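Here the complex is missing a single protein chain, while all its other protein chains stay put.
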Amino acid sequence: MSGLHLRAISHAFGSNQVLSGVSVFVAPGELVCLLGPSGCGKTTLLRLAAGLETLQTGQVEINDQIVADGASARQMPPEQRGVGLMFQDYALFPHLNVRDNIAFGIDAAKGGRRSAWIDEALATMGLTEYADSYPHTLSGGQQQRVALIRALAPGPQILLLDEPFSGLDVTRRAQIRADTLELVKKSGVATLMVTHDPEEAMFMADRILVMNEGRVVQDGSPVDLYFQPADAFVAEFFGPVNRFAATVRGGSVDTPLGRFATPSLKDGTAVNVMIRPEGFRLSTEDATPQPMPGDPGDLTAAPGTFEIVTARPLGRSSFVVFRLADGKSVEARIPGVFLPAPGSRVRVAVNARQVHVFETR
Amino acid sequence: MTSLAARLPVIGPLISGAAFNIWTVGALIVAALVAAPIFTVLGIALTDSSDIWSHLYHTVLGLYLERTVVLMIGVGAGTLVIGTGTAWLVTMCRFKGSKYFEWALLLPLAVPAYVLAFVVTDQLEYAGNVQVTLRSLFGWTRPQDYWFPEVRSMTGAITVMTLVLYPYVYLLARAAFLEQSVCVLEVSRTLGKTAWGSFIHVALPLARPSIVVGVTLVLMEVLNDFGTVDYFAVRTFTAGIFDVWLNMNSIGGAAQLSSVLLLVVLVLIVTERLARQGRKFHHTSSKYSELPSYRLSGLRAALAFSACALPVLLGFVLPATVLANYALEFYEETLSADYLGFVSNSLILSASAALLALIIGLFLAYAVRMSRGPWVKLAARTASVGYAVPGAILAVGVLWPTGALDQSLSWLGGHLGIGIGAVMIGTVAPLVYGYLVRFLALSYGTAEASLGKITPSMDGAARTLGASPAGALQRVHFPLMRGSLLTAAILVFVDCMKELPLTIILRPFNFDTLATFVYQYASDELLEESALGALTIVGAGIIPVVLLSLTIARSRPGSRPGAR
Partner (left out) sequence: MDQGEINKMNRSFKTIIRTMAMSAVAAAAIGSFAPMPANAAEEINLYSYRQPFLIDPLVKSFTEETGIKVNIVFAKKGMLEKIKAAGANNPADAVLTVDIGRLYALKQAGVLASVKSDVLNANIPAHLRDPDGLWFGLTQRSRIALVSKERVKEGELATYEDLADPKFRGRICMRSGKHAYNVALIASMIAHHGKEKTKAWLEGVKANQARKPQGNDRAQAKAVFEGQCDVAISNTYYMGKMQTNDEKPEQKKWADAVRVTFLNQGNSDRGAHMNVSGAGVLKGAKHREAAIKFIEWLTKEEAQKIYAEVNFEYPANPKVEASALVKSWGDFKSDTLGMEDIAKNRGAASKLVDEVKFDEGPTS
């Protein structure tokens, strides 16, 4: 099978087990994200795929060729694997200008053809006028783009991106992400990207693998992961959640914000109910919360009204905190501008799809 | 935690991944060899039983220490002010002649300290040109008639040593200023600081690590200098070392005193490092536009010009002119001796030592980069401490390992029935070895610093882009390190050309350098007759020094053609 196959990879640094039985498959043209907190082994996985670390257990296969095998101790050196790697710190060569940096990995024989490719790539990324500049004269975003083009220039079969946007300021990030995605998709290369930003993963990836402590916790499309997290960790990873402790009774759980069905859990199970802030719909006291366009399903109305603690505008959404009867604060994110005065009362409804219930461990 | 070695895909694959690999073992062996003379000195110190301490303590030790401290403070302050000030003026301001001062300020590096000492005392003492002229101008006849600063005094010694040593601080300060990013300076100005204020409060502190390294170098030179200070009848701790050695016939006592010196230097170095810990001195931005230059005119330009001209005049032009004068009068003395032989000996010796120091420094730097655990780094640092031991004592430290090596080889040869004569003794090998021990700090320090600028991810990038380990060394490491390595080689070369104490003691028969030839005469205050030789030393140092300046100037990212 072509593409990138990482099979049952385990890796330890000394006594520190960093990866345990991780398998990843990236098809050509696909962009897969490894998502997880720092220290969970994602970068190590990339380095193993590139050949910058010696594989201990497992197998790495690139386009039908086994390039590394823990069992037979076979390790193809990085320069022969046809893998492009973009580093978090870009690692541009200070002594070469942009064009020479990009051309570094290109064989002399292919010179002519690639020169046209380089020009086109520079144009796509808006860097044509900087072709003769040196890396230190470029801004962070420009350096990132050069690093990306450089990784793609030799025409690799696999592209590995290590937290490519973490060094960029937020305002530019969206544009650069879009440009990067465009370039990567155009090249049709199987791409594996590492990030700790869930929003980024959701934007860029065809598939996301959530990793924690060296293991893959869940593997699926962005929508799947977001709406059907496999466990509390994954759920919490995609954003802050409001937690409520409860017990399953009669196939559902009761919370101050409503009752939610839990068909797969046995009665009597102690659970954590997690409600995403974006799952709330609010209305003033005298009205009823309305579903927004795009909300699937019905809203579950919470009994009674709730007192507003604070409401702040965030631009395209509002951050509202309201209080339960027992004094606990609940955070909500409401699309648009909805700023009830602190102390006033609101009605609350919950989009059941944003509610996730997991056994307490 | 990932080991750095495993993370360095360029050289990592060259080792088999074992904890003790060729690089580590090799580095430890090399470091041990280079550190052997230092340990010999310590050994001699520890096994000596003569008690010189109580005598010294009750008599001159306090005086020596006080003198030494005063000298260090004076020269340290002097070189700091001159070196940093001129570096700033030349880097950040534009005034008439500033372009020439960029490299001219380095010229005193080519002048041996004892030469400058001789010239200064010669010209400024009672019977020297300056006072004679003054007396004839004003009609004074006796020394009691007027006041003139006493040349052979602490002040004279401080002045001459400052003039000779400020280029080290200048060099490092200038490199640091060139590296700084403009944004920081601009921010400082928007916050209300004047250009002067920006200098004091922003640029200077950011350049601090480099400047501190420069001043530390200077202080180490001051500590182990003997001949220059002796000229000025100033008796320092080092004078005590030689006194104990020669007059009390106690090499052991001298070694003990040298060990104390070594300790002081170590304390200096450690303090400097500790003071640096926890502070970040990196570039605060990776943008490097062209440095703004303050255009100076009128009085300011004149002041700047004078401030730069004075050190060059006193530290280079004056001695060169005086030497040239004497050379014209006394050149026959020099030419009749084996002048060309001296020249070629000096050049070849210095070049070989520079090359060897570079190779070994590089080797150690790579080994440190690739090793696990702190041992190799510690070993390399220890091997770099040869700088701190006075030259003649270091020579004694070199004599023992080389003598022992020869003796064991002879013994071995005797048993095997082969007649092995001396392998080391009788050749220049002990001398080159001695230079290596003394100057490794320069080459290792430079290699370590410039290698440190090549991040592991650059290595990784090169590998994933298709370069083999050797290819990456060639296409990434070498171009990036070239400038610094050249600098180190030049500095070692120039230092070897001037070097005296090691050369005098360790050289074999029929081998004289320009420096030892000059020494014959200088040691009897008859420098005039060897002036041509001294002038050649200075001349041979000029071109490398100018090269050095050009290398530094090009070190600013983007100063290469086509960089915009």
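We call the chains A and B, going by the order they appear; numbering starts again at 1 in every chain.
What we mean here is this: a contact is a pair of C-beta atoms (placed from the backbone, for glycine too) under 8 Å apart; a residue touches a chain by one contact, two chains touch by 3 or more.
Computed from a prediction, not measured in an experiment: that's the story for all the values here.
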{"item": "Residue of B:M72, B:L172, B:V229 or B:I504 touching the missing chain in the full complex", "value": "B:I504"}
{"item": "Touching residue (missing chain; options B:T402, B:S443 or B:S549)", "value": "B:T402"}
{"item": "Contacting the left-out chain in the complete assembly, out of B:L65, B:I425, B:A449 or B:L547", "value": "B:I425"}
{"item": "Touching residue (missing chain; options B:Q123, B:T382 or B:S410)", "value": "B:S410"}
{"item": "Residues in chain B touching the chain absent from view", "value": "13-14, 55-56, 58-60, 63, 126-127, 141-143, 152-153, 232-233, 235, 239, 242-243, 245-249, 251, 329-330, 333, 348-349, 352, 355-356, 359, 363, 392, 395-396, 399-400, 402-404, 406-407, 410, 421-422, 424-429, 432, 468-470, 504-511, 516, 520-521, 523-525, 528-529"}
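In this section, only the chains that are shown with their structure count from here on.
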{"item": "Chain A-chain B separation of Cα centroids, rounded to whole Å", "value": "53"}
{"item": "Interface residues, chain B side, partner chain A - complex", "value": "1-3, 6-7, 9, 13, 17, 286-289, 453, 455, 457-458, 460-468, 471, 475-476, 479-480, 557-558, 560, 562-564"}
{"item": "Residues of chain A touching chain B in the complex", "value": "13-14, 16, 44, 47, 50-54, 77-79, 81, 83-85, 87-89, 91-95, 97, 104-105, 107, 132-137, 139-140, 143, 147, 150-151, 154"}
